[in-house]
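One protein chain omitted, others in place.
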Amino acid sequence: MITSVPKLLYATLITLKLLSFSIIFGLFIGLIFSLMRISKNTLLNKISYYYSYIFRGTPMLVQLFIIYFGLAQLDWLRESFLWVILKEPFWCAIIAFSLNTGAYTSEILRSAFQTISKGYIEAGESLGLSKFKIFVTIQIPVAIKQSLPAYGNEIILMLKGTSLASTVTLMDLTGVSKFIISTTYKPVEVFIVAGSIYLFLTFLIHSFIKYNEKKYEAK
Amino acid sequence: MELLYFGQKGWGDELFLSFLMTIAVSMSAFSVGIFLSALFTPLKFSKLKLLKFISNFYTTVIRGVPELLVIYLFFFGGSGAVMFVASIFGYNEYIEINAFVTGSLAIGIISGAYSTEVFRGAIQSIDKGQFEACKVLGIKKNIYFLKVILPQMLRLAIPNLSNVWQLTLKDTALISVTGLVEIMRQSYIAAGSTRDPLFFYSFAALLYLILTFFSMKVINKVEKKYSRSF
Partner (left out) sequence: MRKLSKTIISLVAVFFLLANNTLADKIKIGTEGAYPPWNSKDASGKLIGFEVELAQELCAIMKHECTIVEQDWDGMIPALLMRKFDAIMAGMSITEERLKTINFSQGYADEVASLAVMKGSSLANLQTVKSLSLSKKGGDVKKTLDQLKNALAGKTIGVQTGTIHQNFLESGDVGKVNVRKYKTQDEVNLDLAAGRIDAALAAAVAFTDYAAKSGKPVVLVGPTFSGGAFGNGVGVGIRKGDSSSTVGKRDAKILKDFNKAINTARKKGIISKLAIKHFGFDASM
């Protein structure tokens, strides 16, 4: 068991890599779709709504399997330039995770944008700021501040979600744990070690979010 | 389309059964979760540090560790643990815990951690002044809990409980690894056998969307009913 600790630590790096890529892409996707959602254009609005509905309404495992096993079935796709990315299990996982967390992030940001009190915007207007300026300097920072707790939870859910990467041959923390379990038949020990690593990461994310919440409050 | 035929040739009847299985296992897991939260939520407010610690430990660990890992623990360790306990009582035969029970318990424990947090949050958001008021009126503690706290808690908890339900529903896709033939497992088998994963996983996604859609309808109704009666 002790001999497998280095393996688990190395696998943790892969987990973190999966998490950080998905979070960064997901935030970007979420921002775009939340703006589409609050826009007055019905088509953009609808697209954003259905995107979020579909990705939040189905298990991430199904999404991952459609992207990994399903898309690989299409000959035209395999002959296109997209295959360079879709060929790699790592990028398939990142695509599935980003689209999934993007859907949740868009909802978090949307409700933040919608609950910003009119007072802030009116204050900006009375200062003679342009709409764009108001959006960048007032709406976005306020929205970020408001959505921090919910977004923190989403990051933690995503950390756990990255464990699904093990179902498409990636040897992340869960993948390696499962491999060790299937060769040593010692589920409890492996669970304790891998579980502690996940808990520690959760704790780090939690503290980081709390720290930022305080920082914003101080402002 | 013939892949979906009922009977010997197609996968229609198998998929339909697996659809029902997903509903059944989600409901039973959610109920297990509610049962667990009924045990653990009071502990969160206990004055005894140990009880409080136990409850916090439960919700923190389960919510901080991937569902898949919890399921593997149950799957590889569950039967062993039960048989170990049974052997203490001198029972040495093999005890088969069927996949449905294992699945419901594993997902139920996860679901319970989330619903415990929902109930804790709901109770904490109830105005403390009411307690003072009841004290003044001389209402007994347990009556106060049943008549004042509980109804408010339930109403406050419903929106977040609906999230827990959705989470539970989607988590059942993960117990396919234990061999319970729910939507995901059946699609996996069919995709393997027909070598057509795109069709079967997309169809699985559709089935989950149907479930989400109808459970949202039901939840909205419940929510309306409750907000009216207060």
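Each chain carries a letter (A and B) given by its place in the written order, and its residues are counted from 1.
In this section, contacts are C-beta pairs under 8 Å (C-beta built on N, C-alpha and C of every residue); 3 or more make two chains touch, one makes a residue touch a chain.
Because the structure is a prediction, the values reported are computed rather than measured.
Engineer: Looking beyond the chains shown, say which of B:Trp11, B:Phe30, B:Phe119 or B:Phe199 touches the absent one.
Structural biologist: The missing chain is touched by B:Trp11.
Engineer: Out of A:Leu16, A:Ile38, A:Ala72 or A:Ile116, which touches the unshown chain?
Structural biologist: Within the whole complex, the residue contacting the unshown chain is A:Ala72.
Engineer: Extract the touching residues of chain B with respect to the undisplayed chain.
Structural biologist: Residues of chain B in touch with the missing chain: 7-11, 14, 75-76, 79-80, 82-83, 92-98, 101, 177, 179, 181, 189-195, 197.
Engineer: What residue numbers in chain A mark contact with the hidden partner chain?
Structural biologist: Per the touch rule, chain A residues meeting the hidden chain are 69, 72-73, 78, 83, 87, 89, 167, 169, 171, 178-179, 181-183, 185.
Here is the rule we use: only the chains that are shown with their structure count from here on.
Engineer: Approximately how many whole Å separate the CA-defined centres of chain A and chain B?
Structural biologist: 23
Engineer: Given the complex with chain A, which residues does chain B contribute to the contact?
Structural biologist: The touching residues are 60-61, 63-69, 72-73, 75-77, 166, 170-171, 173-174, 184, 187-188, 191, 196-198, 201-202, 204-205, 208-209, 212-213.
Engineer: So in the complex, the part of chain A that touches chain B is made up of which residues?
Structural biologist: 53-54, 56-63, 65-66, 69-71, 73-74, 156, 159-164, 166, 174, 177-178, 181, 185, 187-188, 191, 194-195, 198-199, 202-203
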